[in-house]
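Have a look at the structure below, then the notes.
For this view, one protein chain was removed and the others were kept in their places.
Up next is chain A:
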Amino acid sequence: MTDTLTNAPPEPEYPSLAACPACIATPAAVDRARAAAAEKAARIMLSVPDAHCALCIQTVESDLEKMPGVKSARLNLTLRRVSVEAEPGVSAETIARRLEKIGYPAYELDPGQLSMTETDKQGRDLLMRLGVAGFSMMNIMLLSVAVWSGATDATRDLFHMISAMIAVPTVAFSGQPFFRKAWAGVRNGRLDMDFPISLAIVLATGMSLYETFNSGHHAYFDAAVMLTFFLLAGRYLDFRTRAVARSAAQELAALEVPRAIRLTGEAEEQVPVADLRPGELVLVRPGGRIPVDGIVVSGQSELDRSLLTGETLPVFAGPDLVVTAGAVNLTGPLTLRVTAAGKDSSLHRMADLVAVAENARNKYTTLAEKAARMYSPSVHLLSFAAFAVWMWLTGGDVRFALNISAATLIITCPCALGLAVPAVVTAASGRLFRAGLLIKDGSALERLAEVDTVVFDKTGTLTRGTPEPVTLDGLSPEALAIAAALGGASSHPLAQSLAQAARAAGAIPAVLTEVAEVPGYGVQALWQGQRVRLGRAHWVGAEALDVTAAYLGIEGQAPHSVAFADRLRDGAEEAVAAFKAQGKRVILISGDVPGAVGDLAARLGIEDWRAEALPEDKSAAINALQAQGHRVLMVGDGLNDTVALSAAHVSISPASALDAARVASDIVLLGASLAPLPEAQRVSVRAVKRIRENFAISFGYNIIAVPIALVGLASPLIAALAMSVSSITVALNALRLK
């Protein structure tokens, strides 16, 4: 995916105005034209995942249009995207902040990375072919009704002729997607679904043309066009599902527009991470993610490496520490010397491991592929057998035998197959998309249905990665007041969380003087002439606990320690309980310390847990489970989960996960809550059931219709009836999906 994304579209070329001699003298005109073009292109795209209703359109659009500098805003509810036309001074960041304030978190999208236009063109192309096939089908059907009701001789021939005039161009235009795919398949030496489809369409049209010119009784123009129409409808549904998934996946990739602050001499400049070279200096501000692998040159801070290793305890960072891309800088600014950037960084090296693991999963054959494998050869065999047998019976009447063989091909043609699976998948993934789940891969739905074991990661998946104090009972009221004041002065997540909890417990922040943050250690101040400190254990002078904790030191008193536990992600309890109620085995595997993992497992009622697991341990555990015949669903978000995510039968990662983890997983959870997961699993089971039902229905039709075709009783009327009835039945059955 990343390959296609990094290719930015070429700059539009402005036609030179110098074609007229006078223009050479007025370069200003050219500049003005360019400026006008650039201004016109100042279209900012933002993703608004929470927009879902009529009111959202109104709120978002009217609020943005009130914003100074914004010319117009339009929310696309299908793609959950707002496109804003603004004057050059307005940045995407300010718009995102404004939207966040009115309750719609928004993320900047790089319009260059979203190759929407190409997808759009493909979709419109398919829709146009579908429309042409649909309108021709109706007209031919009108003419055919006359023939079926008994038109004879010259009238019949005339009607056949008009039908031919409509059908031949239609088939030539609308059938192209099938012909092209079938040809590509033949060249690669395999017969897929498109070959029998193309053969049936071409043979039926050709036979009917021949019959028309020889004033024959039967012409299958209606059947040929109907076949094209129904199959194109299936193709279009399939395309729509994929396009929505692809654009949303691109959106996720574009969310993290990776930029870094490069230090050149005295100046700072924002550059894309891809432009960084080893040896350059990069500044990482507090709260920023480290963009590259490097060595700390100056500055002191703490790093949150939970996405990389799963440990929640921040680590100290000072000069000469080797840091890896993906960690979050917490308290102080850090200057790094780049050792590896972009494709060479540790983030990208993980991709090799993922590729190996994914290899196994790509071998999965979907139900549709299995059906096609059985279907293709048997249809050809049947049709050819019919031809041969009738040649022998009639003593060499090629015309009659070919007629039977074409009728067989048409009747068995996989309208139901081609329509049934896309219709079910579209209905199911639409439902899941509304529930906040994005299916990235077509077969993921089927794989999700087979799951019997669920493996969760801890940090960032079951928990939100934001710690909260376990208890404040150990603190006296005055200590609580100091904690509230000190914590509020720091940007460290533990300090912030402590201050919040203290205020919630009713503490009024104490009056402090000389408040100063010491990056990498904590925050200190003077309180009634005494030094107070909140920070790391050894700096405060306390014994370090084995769980995540902050330490509060007040001069003249013994230091206090406050232990922290990770806050549960919304819906984590419900999701675990629902999976257990469905009879699935739930396992927790984390890279964190045993104390923290055990606590969380007890809180959620998970008996089976493992701590201090390395990335390889996680994937090994999953492989072991799968070797025992279990189908594993892996839910994880960190870099340490990527290998496990791609080793599992099917995998889900939250949208807050690292890019690498999202790429490795099949399904992305767009919302913050885990609650939709068990429901998604149920939907996928039902969807697979519907697909099987549809196969059964179309198989049933064939059992009745094929003998009729083989004995030569299939008139164009019967062919048209069989095709439309079976297609409509499977489409309706697909829509029953609740």
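Operating definition for what follows: a residue touches a chain if its C-beta (ideal position, glycine included) is under 8 Å from a C-beta of that chain, and two chains touch if they have at least 3 such contacts; residues count from 1.
Methods note: contacts and distances are computed from a predicted model.
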Chain not displayed: protein name in its UniProt record ("Suagr ABC transporter permease", "Cbb3-type cytochrome oxidase assembly protein CcoS", "Multisubunit sodium/proton antiporter MrpD subunit" or "ATP-binding protein"): "Cbb3-type cytochrome oxidase assembly protein CcoS"
Candidates A:F135, A:W148, A:Y210 or A:W539 - the one touching the absent chain: A:F135
Option touching the unshown chain, where A:M67, A:L127 or A:A577 are the choices: A:L127
Footprint left on chain A by the chain that the document does not show: 53-54, 57-58, 72, 74-79, 120, 123-124, 127-128, 131-132, 135-136, 138-139, 142-143, 155, 162, 166
